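Every protein chain except one is present and positioned as in the full complex.
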Amino acid sequence: MSHQVYSKLREPLVTGDVSLHQITEQACAPLERRAGLTWWMAFALALTALGVGAAAVTYEIATGIGTWGLNKTVGWAFDITNFVFWVGIGHAGTLISAVLFLLRQKWRTSINRSAEAMTIFAVICAAVFPLIHMGRPWLAFWTAPYPNFRGPLWVNFRSPLLWDVFAISTYFTISLVFWYIGLIPDLASARDRAKSKIRKFIYSIMSFGWNGSSRVWSRYETAYLLFAGLATPLVVSVHTIVSMDFATSVIPGWHTTIFPPYFVVGAVFSGFAMVMTLLIIMRKVVNFQNFITVNHLENMAKVILVTGSIVGLAYSTEFFIAWYSGNEYEGFTFVNRATGPFAWAYWIMVSCNVITPQLLWFKKIRRSVPMLFILSIFVNIGMWFERFVIVVTSLHRDYLPSSWAYYTPTLIEIATLVGSFGLFFTLFLLFCRALPMLALGEIKSVSKFGRKPRHPELDDHSKPAAKQPGKSTRAHQRETAHV
Amino acid sequence: MNWRIFIIVFILTFGISLPAMMTLGDVHLIGNHQGYQPEQPLPFSHSLHAGQLALNCQYCHSAADESRHASVPSLSTCMNCHNLAKGNTEFAKANIAKIAAAYEKGEPVRWQRVHNLPDFVHFNHSAHVTKGVDCQTCHGNVPEMGVMRQNADLTMGWCVNCHRDQNTLGKGLAAPTDCDTCHH
Amino acid sequence: MSRLVIGVFADEDHVVDATRDCRLAGFEIQDVYTPYAVHGMDEAMGLRRSRLTWVCFAAGAAGCAFALWFQYYTQAVNWPINVGGKDPWQMPAYVPIAFELTVLIGGLTTMLALFVRSRLFPGKRAKLPAPGVTDDKFALVLLQRDSSFDAERARAILAQHHVERVLESGGLS
Partner (left out) sequence: MNNADNIPVQPEPTDDMPPEVAAERERALINRRRFLQISGLAALTAVAAGCTGKPMAVAPAVARSPETTPGVAYWYASTCQACSAACGMLMKVRDGRPIKVEGNPQHPMSRGGLCVKGQASVLGLYDPDRLKAPQLNGAPLTWADLDKAVAKAVRAAPDKVRILSCTQNGITARNIVNEFLQLAPGARHVSYDAVSQSAIAQAHRLSHGNAAVPRYRLDKAAVVASFGADFLGTWISPVEFARQWADARRDPAHGFLKHVQIEAAMSLSGANADQRIRLPESAQGAALVLLAKNLAARAGINDPFAEPPAGGFDPADIAKLADELWAARGKALVLCGANDLNRQLVTNFINHVLGGYGATLDFGAASQQKLGDDRELATLVDDMEAGKVSTLILWGVNPAYDMPDAARFVAGLKKVAFSVAISDRLDETASLCSAVAPDHQALESWADFQPQLGLHSLSQPGIRPLYRTRGALESLLAWCGSPRAGKHARDVIREVWEKQVLNGRKWNDVLEQGVLDLRAEGVPSKFDAAGVRDAGAKAAARAEATGFEVITCESVQQGDGRHANNAWLQEVPDPLSKISWDNYAALSPAALAKLGAKNGDLIALQAEVAGRKVALELAAVGQPGMADNAVAIALGYGRTHAGRMAAANSPGAVIGVNAFALIGAGGVVTATLKLTGGKTPLAQTQTHDSQEGRPHAMETTLAALHHGGHGEHAAHEGSLWPGQKYNGRRWGMVIDLNACIGCAGCVVGCQAENNIPVVGKQEVGARREMHWMRIDRYYSDDKPADQGAVADNPTVNFQPMMCQHCENAPCETVCPVLATTHSSEGLNQQTYNRCVGTRYCANNCPYKVRRFNWFDYKHDDPTLNLVLNPDVTIRSRGIMEKCSMCVQRIQEGKLAAAREGRKLSDREIRPACEQSCPTQAIVFGDLNDKGSEVSKLAASGRNYVVLGELQVKPVVSYLSKVRDRHEVQG
């Protein structure tokens, strides 16, 4: 045993000595046991927030956008801020599942399911806002280019808002497919251990008759790889297109070529922060410390540190270009951000997004779960304010000083924001109860990773290969595949 | 469940029904009342007046060449003829007597409007009459209609396609297809 | 009448090796049922590379072409409308949607192809060779078409690879 050398870099992805069956047991446990008090309290809280938001949205749709604090100068504020915020949150999920998959980052396996779920729910939250921000949301279907009897009158394919429609719906669809395909084998596991008939029936329908056939696994793996390949440029494109809502406009502070990369990085930044927030809660609540280890958190903290620094670079680049361009409107907009009536929002953004992540240079902080939790909350707040700063401070003082105006949100808008969090957590909590939160198949496939073999008879790898054909190749493969 | 059945159901649901519902729903939404033929308070016959008697449309609908409305004739216009023409049949006599009585009393007849456009469409009769568009082009073969009926579907596409054809098919009326032609 | 010989294993390394050996010994492998995608199984079973990649590529290309054509048709042919003084055919503006439809149609087609090819659909009844293949068991299923099937040898190979138990069955249900 002592001659077996395992690299220090290859720390086990799953801590604790768990067998395959134990993985299934532990992962399916939250589905099968009765919900605890914590869950019910959290669910009640989320549902209340959702109710508040639903009431606010109902009131707004029944009365008019005037129930918000917008005016003729500031035509978007909380609505689009929330939209971009949630889309951003939705990026980490796909990033973790697709990009890290393509990069063969095996540590993703224990967090990708919940990250993907988070993506789906965040995109749902995001999609609510373009819908309810419309003056006549009941006519939202007019943004679809369907054949009609108006001439036919199509849609305007030049509008970034229409690109959004396509990007968000594509992103949602592909993310959902990706997530669901990942779920199918695990649903089969849940099905095959289900005791009650109803459970079995539901999981039977949802698992598409999955039986673990290796022929299907083979295609499945190819398809999964393809989805990852499709989702990776997609995730970049979505936030690029969202950024084009602003970048293709003529408003100083919006009309910026740096926006696409800036938005994508910001989305990764905020998305990872939100994943971290959620996972820290989840690993505690459902006892997943074995699967979601401090190593996972540290890895994510590193991503947050890098993206946070890029975001900080983007902020300073904006200022530099505003000065360097010599454009008086552009220059004013950025000075106004830092010193104008919305300076408070700007400095919240800078301190949360640029300063706090720098603490992650310290390993102690990176490995301190409470510190990470607090930091991730700060980043969430900061990234919300980043979108608020971009949307509102650019609009409130643009070209003609005669139109300059201030913006104050109303209670309805705040309630809508609260409601979107309610929707998100309601969906997430239901997900925790109804679906396997860990990608069983994937965790099982890495459960031996960085760990000594479970079976004593497999201990000796130095035995001649002839005696056990294939053995040495397998073991070798496993060790090299992850280099 | 057989997977073939599943695929058929899937295609039926998403491939056909949804697009069909959307397109048909669209027609319904903008209020297609083609064929609308409301009952009128008096049995006035266009086929008699415009058909057999060959009265010019604008004899009664006199504002068609100067106003956005073609205008429904006033009772005095009816009485121009019906002072003398009292009717040949009992039915005609009775109804013409009703007109005369309403005229005497000064009570207008409340006709049912056949062609309705939404408020955001500013159609103008005079623009079309001035350019020599026949009434029948839109209103159909009125001289053969006993009771007036909406001939065309009056959808936007119907308007626009005719306007477009004027330009592309060389009919030469230079009909605009700008939005603000009708929507302002 | 064909019968199945099912070897149930507890470790992925064993089942992979058993599969390879069985295949090399000339046994027809009906399938191997595993709780997760076992690395090296394709090679062990001698499976060809999946053609889903080509399906995805073709569908994506078709989606892209459709998107470009559709945007061109609606904006420049069917009813060209002056929007912001721009040309009816304004390629850069149509790129985002062309890309999105490439991904959407490519992705959905791949999904459908996977489901159709693998006969997966909601409500299908799962046919398991042995309990636990979705949990912690690995089942190697050998197809016994005729009497030339050497059951003894098969069992021997399975046993050599630490098979937990061997079942025989008339078919999966």
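Each chain carries a letter (A, B and C) given by its place in the written order, and its residues are counted from 1.
Operating definition for what follows: contacts are C-beta pairs under 8 Å (C-beta built on N, C-alpha and C of every residue); 3 or more make two chains touch, one makes a residue touch a chain.
Predicted model only: the values in this text are computed from it and were never measured.
The undisplayed chain touches these shown chains across the complete complex, A, B, C. Interface note: of A:31, A:55 or A:134, the residue touching the hidden chain in the full complex is A:134. Note on the undisplayed chain: of the listed residues A:31, A:52 or A:65, the one touching it is A:65.
Against the chain not shown here, chain C presents residues 81-87, 90. Even with one chain removed from view, chain B keeps its contact list with that chain: residues 29-31, 33, 36, 38, 62-63, 65-69, 71-77, 102-103, 106-113, 116-122, 124, 126-127, 130-131, 176-181, 183-184.
Touch with the hidden chain on the side of chain A covers residues 63-66, 69-73, 75-76, 130, 133-137, 139-140, 142-143, 153-156, 158-162, 165, 245, 248-251, 328-329, 332, 395, 397-406.
The criterion applied here is as follows: only the chains that are shown with their structure count from here on.
Averaged Cα coordinates give chain B a centre that lies 60 Å from the centre of chain C.
Measuring from the averaged C-alpha position of chain A to that of chain B gives a distance of 56 Å. In whole angstrom, the spacing between the mean C-alpha positions of chain A and chain C is 27.
Across the assembly, chain B contributes residues 160 that each touch 2 or more other chains.
Listed for chain C are residues 79, 119, 121-124, each touching two or more other chains. Chain C contributes residues 10-11, 13, 16-17, 20-21, 31-42, 44-45, 47, 49-50, 52-53, 56, 60, 70-71, 74-75, 78-79, 83-84, 86, 90, 93-94, 96-97, 99-101, 103-104, 106-108, 110-111, 113-115, 117-129, 131-136, 139, 162, 172 to its touches with chain A in the complex. Remark: chain A residues 19-21, 24, 145, 151-158, 160, 162-163, 166-167, 169-170, 173-174, 177, 181, 184-185, 188-189, 191-193, 204-223, 226-227, 230-231, 233-234, 237, 241, 244, 440-442, 444-445, 454-455, 457-458, 468-471, 473-475, 477-478, 481 touch chain C in the complex. For chain A in complex with chain B, the touching residues are 141, 144, 146-153.
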